[in-house]
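Note that one protein chain is taken out, while the other chains of the complex remain in position.
Here is chain A:
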Amino acid sequence: MTIAPPSDQLTAGASERRRPARQNGRTAGRTPIGYVFVALYALLTLAFGVVPALYAVVLAFTNANGGFAGITNFTKVVGDFRFWPAVLHVTIYLVIWLIALVVFVVGLALLVHAVRVRWVSTALRFVYYLPGALAGASSVLLWLFVLDPTASPVSGLLKAFGFNSFVAVIQPGHLPAIFAIIAFWTGAGGWIVIMYGALNNISTEVIEAARVDGANAVQTAIHIQLPMLRKWIAYMGVMSLAAGTQLFVEPQLLSQASNAVVPNDYSLNQLAYQYAFQQNDFNGAAAISLLLLVVALLLSWVFVTRGGLFEKE
């Protein structure tokens, strides 16, 4: 029996899997069991993925009466005085957030992975991870407190920067950074744990070989660990980018809590929501959604093709 594979096959990172090991792989092709297993999922994909997406396309190119509208919906929303500021807000937020995420998550994962005392490493991961329990509205509420100098645990810090009131903290120029901090605080830990797991999966022999060759920790990180994390970093980038363009709950709650110092059309999604539920213009809302979709798909494509997300195929 040759069932027990060499350990590399189980532990190797992405690059290890390029070799053509699947000639005798899919022997299940003889029976149609695959159809049974995916049937329900395919149904859900149609109902809540494909059909709504196509519906958005239809809506974006038609008018309220269902007649073909060409690109008038797009020219309307792009010409909206609120559109470009929203694009700018989301873009700045994304740049800050993605850079922070990649730099700090990868850095911290490498550092924590280098910790040799087991319980310290476990405790660190847990602490970094814990804020992930507070997502969505809960974390925004918590950060409302943290950013309000009257009650904040870091009011000293806020005041040292000259922020003496809640309104001073949430000036428009600060918002992208604030939203990035909230998102990082909530989401980074999960990614650190995932990166840590990926680091654990790097074959022992590879690290050992690097060490024998005289590589120090930094060289090993740059030349061995980072390339092997590439796929996960790309994945984190894609998911975070997709999530980031959706910016909604943070500005929405901040707008509510600041008596509209933060406008309720700060982000693109809020603008789409305004179109749909305040102006009853579903076609305009669909046009914004579609624009968001195209941008996210284009950018993801770069990540996917360069990060080897799908290289199994």
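Going forward, contacts are C-beta pairs under 8 Å (C-beta built on N, C-alpha and C of every residue); 3 or more make two chains touch, one makes a residue touch a chain; residues count from 1.
Convention: contacts and distances are computed from a predicted model.
Trainee: The hidden chain: which UniProt name fits, "OB-fold domain-containing protein", "Aspartyl/glutamyl-tRNA(Asn/Gln) amidotransferase subunit B", "Cell shape-determining protein MreC" or "Carbohydrate ABC transporter membrane protein 2 (CUT1 family)"?
Mentor: "Carbohydrate ABC transporter membrane protein 2 (CUT1 family)"
Trainee: Using the document's definition of touch, tell me which of A:V78, A:A177 or A:A296 contacts the absent chain.
Mentor: A:A296
Trainee: In the whole complex, not just what's shown, which of A:T75, A:T122 or A:S165 touches the removed chain?
Mentor: The one listed residue touching the chain not shown is A:T122.
Trainee: Taking the full complex into account, find the residue in A:T72, A:T91 or A:Q246 that is in contact with the omitted chain.
Mentor: Considering all chains, including the one not shown, the answer is A:Q246.
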